[in-house]
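All protein chains of the complex are present and in place, except for one that has been dropped.
After this line comes chain A, so read on.
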Amino acid sequence: MQELDYLKESPSQTAGPYVHIGLTPNKLGIGGIYPVDLGESPVLPGAKGEEITIIGTVQDGAGMILRDALIETWQADGQGIYPGNDPRGAADPNVTGWARIIADFETGEWTLKTVKPGRVPFPDGRAMAPHIALWVVARGINLGLQTRIYFEDEENESCPVLQRIEHRERVKTLVAKKTADGTYRFDVILQGENETVFFDM
C-alpha cells in the first residue's frame, strides 16, 4: 500500500519571554533595525465603518495580568470582506485587517483602535456575527491561542460559531462589553472560572 505522504505541521514552541525582541523591537527600545514595527494598525485613515477602540488585558489562572503578552488580530472590513485573499472580492483599501499589539509593560493593558468589522459568512452561508479573530502568545503558552472578540451591541445569538459553544454561560467570555460610545472592554482569561473560550479551528 502507498503511504499518505503528507508532511506534519512544525510543532509549536512557546514564544518565550523575549518575543518582543523579534516582533516589536522598536517598542522594546531596540531601534535601528527596522524603521517601524509591523502591524501598528489594522486600518488606515479613511477606512469606512464605525471607529472603535477595544481595551483589555490577558490574565493568568492566578489572576495576574500578563505584561509579556503579544496579541495579533485579524478582521474583515466594515462590509465583512477580508483584505488580501477573500474569494468574494476586494476589501476596503484602507483596511489591512491585521494588527500586532502588545500589553503595556507596566499595566499589562492593550489597546486596539480599528473599525467594527461587518458580518462574514460561515462555510454554509449563514452569517457569523461581527468579530475580530485573536491570536495570543506569551511565555508559558505552548501553542498560540485562537479566540474571537464579539460585540455586546450586536446580534450574536444567530452566529453559528457561538452556537457551537455548549456551555452557553461561556459565550459571554467572547463578548466585548461596551464602556462608552465606540469603546469596548475585552479581557482574555487564560485559566480558571471565567476562562475565555479558545478555539480549535
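Things worth noting here:
Everything that follows uses one rule, which is that a contact is a pair of C-beta atoms (placed from the backbone, for glycine too) under 8 Å apart; a residue touches a chain by one contact, two chains touch by 3 or more; residues count from 1.
Throughout what follows, contacts and distances are computed from a predicted model.
Only one chain is not pictured, and the protein name UniProt records for it, out of "NADH ubiquinone oxidoreductase 20 kDa subunit", "Protocatechuate 3,4-dioxygenase subunit beta", "Branched-chain amino acid ABC transporter permease" or "Aminomethyltransferase", is "Protocatechuate 3,4-dioxygenase subunit beta".
Remark: the residues of chain A touching the chain excluded from display are 5-23, 25, 28-30, 32-35, 38, 60-62, 64, 66, 72, 74, 76, 82-87, 96-98, 120-125, 128, 131, 133, 135, 137-146, 148, 161, 164-165, 170, 190-192, 195-201.
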